[in-house]
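Left out: one protein chain. Kept in place: all the others.
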Amino acid sequence: MSGGHGRRPLQVCALAAALLLLAAASCGGDPATSRQPPPAQSDGQTARTNRLIIGLQQEPDKLNAALNAMVYTTYVTAPIYGYFVTIDEQMNLVPDVIERIPTLENGDISADYLTYTYHLRRGLRWHDGAPFTAADVLFSTAVMLDPRHEIESRSGFDKIDTVKAPDDYTVVFKLKEPFAPFVMDTFLNEPIMPRHLLADQIGDDFGKSAFHRAPVGLGPYRFKTWATGSHVTLQRNPDYFRGAPAIEEVTFRFIPDANALLVALKAGEIDGFDNARPDHLEQLRKLENVAVSITPLLMWEHLDFNVESPLLRDVRVRRAIQLGIDRAQISREIYGAVYPVAAGDISPRLSWYNAAVEQLVRYDPAAAARLLDEAGWKRGADGVRTSDGARMTVRLSTTAGNPSRELVEQVLQQQLGSLGIEIAIENHNATALFAPHESGGVLKQGRFDLALYAWVYFPDPDRKNLYHSTNIPPPHGQNHSRYASSRMDELLDRGIRAVAFAERKAIYDDVQVLVATDVPMTPIVWRSDIDPMTARLEGFKPNPTQVGDTWNIHEWRLRPR
Amino acid sequence: MTAPARPGMAATLWRRFRRHWAAVGGLVVIVVLGCASVGVSLFVPEAETLALRFAEKLEPPGARHWFGTNELGQDVFLRCLYGGRVSLRVGIEATVVALLAGVLLGALAGAAGGVVDGLVMKLVDVMLAIPIFFVLLLLASYFGANLHLVTLVIGLSSWPDVCRLVRADFLSLREKEFVEAAWALGATPARVVWRHLLPNAASPIIVAATLGVARAIIVESALSYLGFGSQPPNASWGYMLRNAQSHITEYPWLAFFPGALIFATVLAFNFVGDGLRDALDPRT
Partner (left out) sequence: MGAFVLRKALGAIPLLIAISAICFGLVRLAPGGPLARLEGLPNVRAEDIELKKKALGLDLPLPVQYGAWLVRIGLRGDLGRSFVTGEPVAAMIIGRLPATLELMSAAFLLAIAMGMSAGVMSAVRAGKALDYALTFLALVGISLPVFWIGLMAQVLFSVELGWLPAGGRAGVTEATAASFSARLRHLVMPASVLSLLYMSSWSRYMRASLLGVLAQDYIRTARAKGLGETAVVARHGVRNALIPVVTIVALQLPTLFTGAIITETIFSWPGMGLLFYDGVLKGDYPRVQAILLVSSVLIVTFNLAADLLYAVLDPRIAYR
């Protein structure tokens, strides 16, 4: 090799490296400058005056929520289908293709809580022009009940004894036993499917039908195109029974990376997106022409306690951990105060909420320390508590790769560390954490002490899946804490059968207190849906439940530029 | 042409290496970063760098915090030094694993040829066809996101590249006159490999090794992006870089310093590699 190494190449390179990195790191520009999306670009965006493009981080597998019960599926499909009921932004039940909500008062629910009558709206037409009748409802119910179909949840449908249609616009369900969440939960997000298009698809291959990729419904928008991996476009239905919607076309673009979603909004390629991360809020608020709405969800971040773990078997230790968590600090410092502090698993916005839990689930490190002392855990030389030679080192697991949860873990490590509880972080990839029992699921197999993740529920207070001893895995069930209490079982069993509000309320008041006392789980914060949307959009009312923010898309309007 | 290995090689190597300024500079950078990462615990214990100081969070770089502070109020300079432990270790260990396996099997295949070559290459083909992703998923589910495992797997995932390089060189070298001459002079196979083949195949191996360190550091960060890799609170540089993504426009220092350190390390390893290659090259 020829010579010539003596020209201070290192210095040159180091200088160049510094310059380049500086340029790269600062290309974000002055953080204080607010940005306005650049003017519409030439390649086709000119036609966007009455079209809306919404970014979603995930893509539905099928455009039918009965076969793909996910929030992002409902987001796209709610505008296409008709439903019995939906839930508005105040969490009230709203009738959709039915005349009214069945209640005891209007006689549509029988006094023994076993017969439910639904009156269908008249004159509705499917997107292809065929008339909608009770036959479609009977058909949809049969689809749900057929064991050959890959239906995701038959919860509630399994309580149906018979279903009959006395005429074309009336449907009567007879139940095997009283089931309190029937009106609210059973039909929520379960679309009504057209008999005339699907009757010959019944059977083993129902889930593979092309219908679920190009559905026909009763809703305000008709399906137009689906380019998999890219976007779904819907076109307004001029014959919609509540009147034609104002916005001509709505496109849902799938952008799997959270930062790329933000970039796409800043670049003006999308008009808004669903479920922004709290750490992006600061940047979102600086965007001109973008309105950010924050909606607390029925979704709570919590710690599951594995009550079979030798360290957590003693309820006093679990209570001490519950009292040792400063939820306000987590809410404020990690979630910028947009995720409110949670004291229970029932939202304070619901009439089921029992405020008595706030006293039990408070931040009180002194009381926590007393409980640990009582339980025989004394501080050692290094500050960590021990008892009979056992060291209070508790494993904490969450979904690895989730930045906010990893920050919360470090705060918990600090907060509980000051009580003498050493936290060893042992995270798992989300897939591994939630996997079924037989394929290595950490939660299902109970290979954790504390697990940090979120649950999402409908407004109904039933929590049988979470706390009933029959729902301890294996094989299935979501009682990952392995919590077994005969009192809890008895309350939950009664709660699902009691239909009258006052009776149910009393039962779930007790359930909430019992959770806060036995501590199979301690809540941390309520998650909020952060929705940045173009300020031109009117009528956008984000929904706190799983019906999705497009529930009232027929009322949306785009102000002209 | 003769093989370069002879007694007193180390001194010769060092003399030649010293001529390469960039390489010496690279070595200095590596040594300084290594010492600082290891030595930092003598001055500031790790627990202190992990303490949460929300009152000081997200401060820009200044006199009090040279590299600023992060969203938990931790000093980024100290976190970078502790992060160096993780990153450098993953980078170097993974490369050592890859080199050991790759050179050994590549040399075996290239020198022996025939059936042995066929078998080794079949193994390489199988390895390359297996996505490392699944191996990690499988291991991570049973052992949690364990850094040692991740290091081992990154190393084991890169040996086929090294193996194929070494083999390709050997295949071409063993037909050369000087190797045939060595055989004719009655050299043993081990001697032919060690004295004649390996030194002449050294350049691509060294390049692979220096690129390997960089690759391992980056792969580790990509893996922590997907939920494997390093775990809090023991953040590697790549992990810090990944977390800084969402704040790129507001708090650029969170990304700048770990990014600059990765870059400096990669640059340093490459210059050292260049220097080593030139020093080993018998013709300069």
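Letters A and B name the chains as they come in the text, with residue numbers starting at 1 for each one.
Assume contacts are C-beta pairs under 8 Å (C-beta built on N, C-alpha and C of every residue); 3 or more make two chains touch, one makes a residue touch a chain.
Keep in mind the model is a prediction, meaning the values are calculated, not measured.
J.: Where the complex has a chain not shown, which of A:Arg195, A:Arg236, A:Lys266 or A:Arg504 is the residue touching it?
T.: Touching the chain that is not displayed is residue A:Lys266.
J.: Pick out which of B:Leu104, B:Leu156, B:Ala187 or B:Val207 touches the chain that's been left out of the picture.
T.: Per the contact definition at the top, the residue touching the missing chain is B:Val207.
J.: If the hidden chain were put back, which of A:Ser153, A:Ser293 or A:Thr517 would touch it?
T.: A:Ser153
J.: Need a quick check: the contact residues on chain A for the chain that isn't drawn.
T.: Contacting residues on chain A, toward the hidden partner: 1-5, 7, 9, 12-13, 16-17, 20, 24, 27-29, 35, 38, 41, 43-45, 47-48, 53, 59, 61-62, 68-70, 147-156, 158, 185, 204, 207-209, 212-213, 227-231, 251, 253-257, 259-260, 263-264, 266-267, 269, 431-432, 434-436, 439-442, 444, 455-458, 465-466, 475-478.
J.: In the full complex, which bits of chain B touch the chain not displayed? Write them out.
T.: 1, 22, 121-122, 125-126, 128-131, 133-135, 137-138, 141, 160-161, 164-165, 168-169, 171-172, 175, 203-204, 206-207, 211, 214-215, 217-218, 221-222, 225, 238, 241-242, 245, 248-249, 255, 259, 262-263, 265-267, 270, 274, 277, 281, 283-284
In the analysis below, only the chains that are shown with their structure count from here on.
J.: Could you give the separation in Å between the centres of chain A and chain B, each centre being the mean of its C-alpha atoms?
T.: 42
J.: In their complex, what parts of chain A are in touch with chain B?
T.: For chain A paired with chain B, touching residues are 1, 5-6, 8-10, 13-14, 17-18, 21-22, 24-26, 28-29, 31, 258-259, 262, 277, 279-280, 282-283, 329, 333-334, 397, 399-403, 406-407, 409-411, 413-414, 425-432, 435, 440, 442.
J.: In their complex, what parts of chain B are in touch with chain A?
T.: Interface residues on the chain B side: 19-22, 25-26, 50-52, 54, 57, 71-72, 137, 140-142, 144-145, 224-228, 231-233, 242-243, 245-253, 255-256, 259-260, 263-264, 267, 271, 278, 281, 283-284.
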